[in-house]
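All protein chains but one are shown in place.
A and B are the chain letters, set down in written order, and residue numbers restart from 1 in every chain.
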Amino acid sequence: MKKLFRTAAVAAVTALALAGCGGGGASNSSNVTPTGEIKPREISWLLSRPADGAVINIMKKLADDYAKNHPGFSLNLITTPDRPSYIQKLETLAAANKLPELFDTDATPFAQQLAKQGKMVDAEKLLKTLNVYDDYRPAALDYQRFDDRSLYMIPFQFELEFIWYNKSLLQKAGVSAPKSLDDIPALCTSLRKAGITPIAIDGQDQWPLERYAAYQPFRETGPDFIQKLKKGEAKFSDPAGQKTVEWLAALGKAKCFQDGFSSQGYSDAQNQFTSGKAAMYNIGTWELPSLATDKLNPAVRGDIDFITLPTTEGTATAANEFVSPSGIGMAVNSKTYDPLVSDFLKFALEKYPSEYAATGALSPTTNVKTAIPANATPLYKKAVEKANDLGDEQAMPWDTQLDPTTNGRLQQELVLLVQGDITPEQFTSTMDSAVAQNAPKFFK
Amino acid sequence: MITQTAPATPAAPPSPAPPAARRRRRPSAFRTLSRVLIALIVIVQVYPLAWLFLTSLRSEHDFATGDPFGLPKALTLENYARAFETGDLGKNILNSFIVTMGANILIVLLGMMAAYAIQVLGFRLSRLVRGLFLIGIIVPVQIALVPLFIDYSTVNLLDTYQSMIIPLAGFSLPMSVYLFSSFFEYIPRETYEAASLDGAGPYRIFGLITLPLSLNTVVTVVLVNSIFIWNDFIFANTFVLSEDLKTIPLGMQNYIGAMGKVDWTATFAAVCVTITPLLLVFLVLNKAMIQGLESGATKG
Partner (left out) sequence: MLPNRSRLSVLVFLLPPLLLYGAAVLFPILQSLFLSFFSWNGISDMEFVGLANYVRMFTADDVFWRSFFNALGYLAICLVLQLGGALLVASLLTSLRRGRELIKTLYLLPAVISTVAIAFLFVRIYSIDPVGLLNQLLDWMGLGSLERAWLSDVNTVLAAVSAPEGWRFTGLYMLIIYAALISVPKELEEAAVLDGASRWTLFTKIRFPHIRPVWITTTIMATTYGLRGFDIPYLMTNGGPGQSSELLTTYMYKTAFTSTDFGYASTISVFIVIECLVAVGLILFMLKRKAES
């Protein structure tokens, strides 16, 4: 038996060591014009997008069109819409060196390591070779870039995030939509006095609350603070950090979010807003079909409007600069990149924008016009038009910026801070030491 | 923390027990109390299923705005229509069925063989082997994911039915070995000895005595494991890549929209559809299962 164990242990070591070493075998990420014949085969795209959503439906159609001229080609779309499950899958595949031809990822530190190892094709070069680079909105590409401005992911969406509000509820409380971020706590107090839930938030998915943490520093310093914070070069104890900590604590004290928000999900939060219980709701243009069409509850349809992220006194960024994400991006695996993949991407990326804009969504490119659906309310057009007037900076969601361990800790501590379970001082010291402990491993 | 588990509330009524002489008349009060209690507990156990079913019949709007615990204002089947339209429920059910059957065959057959070797045949290191199996009951499955994935990709097993069946069967095997061996303990040794004297070898005894006698335990093992395997998400999510192999829990992801927005009413409709086969089997085989559990249990 002992012998058996020893054999097994040796085998265990060998198997894993082989996989571990596989990490080193880098391919060339900068060769974007592979030479040779186009040999049609099945290629796969591992993605995390809604199964019945516009991106998947359009890409399926484009793949079918492409296959007509290239018999034998097919695109296998493997979607895992639930993001945590998707990330688990992506990481396991990466660990086993089994990533497919195309895969989705945000511009996370993990993705940056993949890029550094040469596992992803340089998207900037790729888009330029395919002659589509200039079609893209700079903001859409910037969202996908790593800190060193390098680009490895291709965007398929473009979204703008607004603060939606219910005019009649604000009126009932005798207040108006916030002009400055610093107005919000007092606004919440008035709304609460009138018996209205001030802000509906999806606490379960954690990113919505993390957005609020990003707002004050973005107004105070632009993208500077988070870029330094994640590397441990800035701290929460710095003025910009303290401002957001104090503000979040004030939001909590004024009971801005619905009671028990931390366990309420995406649909719960939206229902609170669309049923006329909550006065404000922070969400992006991907929800236009439910907030700005006749699908919206008629009882509130005439009452809702939106503002872009309020500024503050002495703001470093302008009112037309806010969160404008281009969604999870698509990376191209350099190991399996060949004339076929290149040719298909050329075909698909040229045709994609017009098809996508026709569904009423904002294309990541500027060469097409979004079709306003027939059942839209006037807000739809107003929202879409905001995309034409954007500043140069954009507020980056922190969850794609911080190293994953610090990010996880931040998401947990934020809830405690807003619920008043910990003091701003405790929050500051916990988070600063979390950054100090984890950041060096990811950013060297 | 373990001492807390001592039975704090046995069947006795809260008042000091009545003297034996009055016992004949008292039971009615005791019985009423216990019936009320049982009724309450049954409500607690059955309620969720009823809630799930009712919610699957509500309109999206009613679910979003109405009282989630009240009765629906109107019943609708549109959630079911949406559930079938968005997902490929039929294929998901078929895949789950294949995986569940495959795993169950392995679990029952191999579990029975191991238990037979340990319990009936007996050998020098049987205690050690029993201990090895105990580890499997104890280890959290999540940790095996990355090593398993790497191993499977080296032997090209990824994205196959086997890649789900093997780990599911492996991790359920210990419980099956345990249930079978406690049942085998229950078969009187004389039965085996008599058969042995008649010249039957270990294979014939297994086929002619042990196997037919353990039918109830087989049903139990199958049902208990089916509950877990039918609902398994973690292995399926890790090892399956293609649409054609998706099992039910993976199929449920089709109702997740942008940024985590879930179409809950359609999800519940799908849950109701997909637990029906399990529920039917469960209700039909329930009696055999309960007997199996009971006979497996009494010998501990």
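Following the convention adopted for this analysis, contacts are C-beta pairs under 8 Å (C-beta built on N, C-alpha and C of every residue); 3 or more make two chains touch, one makes a residue touch a chain.
Keep in mind that what you see is a predicted model, and the values were worked out from it rather than measured.
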### Query
Just one of A:361, A:415 or A:431 touches the chain that is missing; which is it?
A:415
#### Entry: Contacting the left-out chain in the complete assembly, out of B:101, B:144 or B:213
B:144
### Summary
Where A:43, A:87, A:187 or A:213 are the choices, the one touching the absent chain is A:87
### Message
Can you say which of B:158, B:177 or B:218 touches the chain missing from this structure?
### Response
B:177
### Query
Tell me, which residues in chain B touch the chain that this view leaves out?
1-5, 7-13, 16-20, 23, 27, 30-31, 34-35, 37-38, 41-42, 44-46, 48-49, 51-52, 67-69, 106, 110-111, 113-114, 116-118, 120-123, 129, 132-148, 150-151, 166-167, 169-171, 173-174, 177, 182, 192-193, 196, 199-203, 205-206, 224, 227, 231, 233, 248-249, 252, 264, 267-268, 271, 274-275, 278-279, 282-283, 286-287, 290, 293-300
### Query
What residue numbers in chain A mark contact with the hidden partner chain?
8-9, 11-13, 15-17, 20-21, 23-24, 84, 87-88, 91-92, 94-95, 110, 113-114, 117, 119, 197, 203-204, 206, 258-265, 268, 272, 277, 404-405, 407-409, 411-413, 415-416, 419, 421-422, 438
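In the analysis below, only the chains that are shown with their structure count from here on.
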## Note on the structure
Seen from chain A, its contact residues with chain B in the complex are 1, 12, 15-16, 18-19, 44, 46, 49-53, 76-83, 85, 88-89, 92-93, 95-98, 100, 202, 205, 265-267, 270-271, 274-275, 284, 286-287, 297
## Note on the structure
chain B residues touching chain A in their complex are 61, 64-65, 86-87, 125, 128, 145-147, 149-151, 153-154, 158, 233, 237-238, 241-243, 253-254, 256-262, 264
